[in-house]
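Below is the structure I would like to discuss, written out as structure tokens.
A single protein chain has been removed from this complex, and every other one stays in its place.
Up next, chain A:
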Amino acid sequence: MSQSYNRGLIEDFGRWKEFSAGMWAWIFHKFTGWMLIGYLFTHIAVLSTAIGAAAGDPTLIQQETDVYTTTIQGLESLFIVRVLEVGLLAVAVFHILNGLRLLMVDLGIGLSAQDKSFYASLVLTGVITVASVPTFMHGVGF
């Protein structure tokens, strides 16, 4: 069959338009899972470099001018960081909700509603994210 026509990558890349619920759920779950890993390591890196306070001067900590507190305060005063926090929540909530959906799928429970539970995860994620905005944006324009 060496003559036969292999449609190759072009076909594969074009296929996302034909994705259905379960396929999107898979893509989003991969994406959010790896985003969470990325966040976890950034989180550890930032906090462990700011931890100088551990060996620091108690009076500085009292005055809230130690490295740790100023780092956190500096970050939290940035608008972009607040936006990223909302994004992190959205990613985590979707991953958890769809993760529960996947656990049900693994147990063979409610398989015929798998598309509906995916849409429900999306809607719930949206609602929780929007509801979190006032809290996360407090003091930076809200």
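The rule we apply is simple: a contact is a pair of C-beta atoms (placed from the backbone, for glycine too) under 8 Å apart; a residue touches a chain by one contact, two chains touch by 3 or more; residues count from 1.
FYI, contacts and distances are computed from a predicted model.
Undergrad: Considering the UniProt annotation of the chain absent from this complex, which name among "Nickel import system ATP-binding protein NikD", "ABC transporter permease subunit", "Succinate dehydrogenase" or "A-type ATP synthase subunit B" applies?
TA: From the listed options "Nickel import system ATP-binding protein NikD", "ABC transporter permease subunit", "Succinate dehydrogenase" or "A-type ATP synthase subunit B", the omitted chain resolves to "Succinate dehydrogenase".
Undergrad: Looking beyond the chains shown, say which of A:Ala21, A:Ile61 or A:Val140 touches the absent one.
TA: A:Ala21
Undergrad: Looking at A:Ala92, A:Val105 or A:Ile128, which makes contact with the chain not pictured?
TA: Checking the options A:Ala92, A:Val105 or A:Ile128, the one contacting the hidden chain is A:Val105.
Undergrad: Which parts of chain A face the unshown chain closely enough to count as touching?
TA: Chain A touches the chain not shown through residues 1, 3-7, 11-12, 15, 17-18, 20-23, 25-26, 102, 105-108, 111-112, 114-115.
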